[in-house]
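Omission of a single protein chain aside, the complex is shown with its protein chains in their original locations.
We just call them A and B in the order they show up, numbering each chain from 1.
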Amino acid sequence: MSVRHASFTLQSDRRPTFDDVTPQVEEALAASGITNGILLVYSQHTTCSVLIQEASDDVDYWGTELLMQDLVTVLEALAPTCRTEGQYRHPGPKHIVAAAGRDELPSWSLNTDAHLRSVILGRSQAVPVVDGAMILGEFGRIYFADFDQVRARERTVRVQVVGE
Amino acid sequence: MSVRHASFTLQSDRRPTFDDVTPQVEEALAASGITNGILLVYSQHTTCSVLIQEASDDVDYWGTELLMQDLVTVLEALAPTCRTEGQYRHPGPKHIVAAAGRDELPSWSLNTDAHLRSVILGRSQAVPVVDGAMILGEFGRIYFADFDQVRARERTVRVQVVGE
Partner (left out) sequence: MSVRHASFTLQSDRRPTFDDVTPQVEEALAASGITNGILLVYSQHTTCSVLIQEASDDVDYWGTELLMQDLVTVLEALAPTCRTEGQYRHPGPKHIVAAAGRDELPSWSLNTDAHLRSVILGRSQAVPVVDGAMILGEFGRIYFADFDQVRARERTVRVQVVGE
């Protein structure tokens, strides 16, 4: 039995992004040498999620897969994009002071919608690894979602594999 | 330490189904010989979820547990059942062509609501295994949910156990 860790980065946009990271995760699994176990794809960012979804084939004008755009539409009704200060209770004054201490602009904290959307979708996906491959079925793909709409950022995706 | 994999199938319906699979999962755990570790119950289908919920005791005329019917009601408001082509952006024309190449009818792709509902609920549940038993508390049961309403299907449930 062993444990292997890998990570890689990707660049997000100032709109919700959904990166199919299946190839990078498969590469990490192959490099781990583990053929049976549990693989965890994990977001250390609290405005991001990891999802398993069917590939949509079609994309919209922005390059977003249509099924993911439908997801954004549903989430928009549930936790609307933060367009005005005070729309949500967070961020409050102490949070803005703390953010300033990290050299963050106050407006960067107006991403409450992303915090809410991402915690509903979840931070990670665990996948069974059997005979050297992830069990993803005929259609499953692993996506890294970034819901933060206040700034484009480099994001880190974590892969942890436990098995033999 | 060892890793054990098991799977079993069930038959879904053309309405949301919630199968209590706790007995099958317990059987897979017992057969694994693992007494301490992490057990993952996993859906390889992207219109299905695995949930842990209290048993409802009462069922409606369709046999659906009342608490699960309440869940469907909430999800219906969030991501309404796809009743008309074009209600959601997915499936687009490329997806329909790809589906035809797999001998799928175009109407089978009108399950966008199921893709959305299931990704919000999640693909799997991880459960601690301690002294030979899953920790499910007094009321927890493991359910396999199939949200696809366009066709009844045989579904595969995966159980992966890592431990000793």
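Keep this in mind: a contact is a pair of C-beta atoms (placed from the backbone, for glycine too) under 8 Å apart; a residue touches a chain by one contact, two chains touch by 3 or more.
This is a predicted model, so every value here is computed, not measured.
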item	value
Contacting the left-out chain in the complete assembly, out of A:L110, A:V129 or A:V162	A:V162
Given B:C48, B:I96 or B:I120, the one touching the chain that is not displayed	B:I120
Touching the absent chain when the full complex is considered, from A:Q24, A:T64 or A:T112	A:T112
Chain B residues that touch the omitted chain in the full complex	1, 36-38, 51-54, 56-58, 60, 65-67, 69-71, 73-74, 77-78, 120-122, 125-130, 135-137, 139-140, 162-164
Residues from chain A at the interface with the omitted partner, ascending	1-3, 5, 38, 40, 42, 44-46, 78-79, 88-95, 97-98, 112, 115-116, 119-120, 122-124, 126, 156, 158, 160, 162
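By definition in this document, only the chains that are shown with their structure count from here on.
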item	value
Where chain A and chain B are represented by their mean Cα positions, the distance between them in whole Å	21
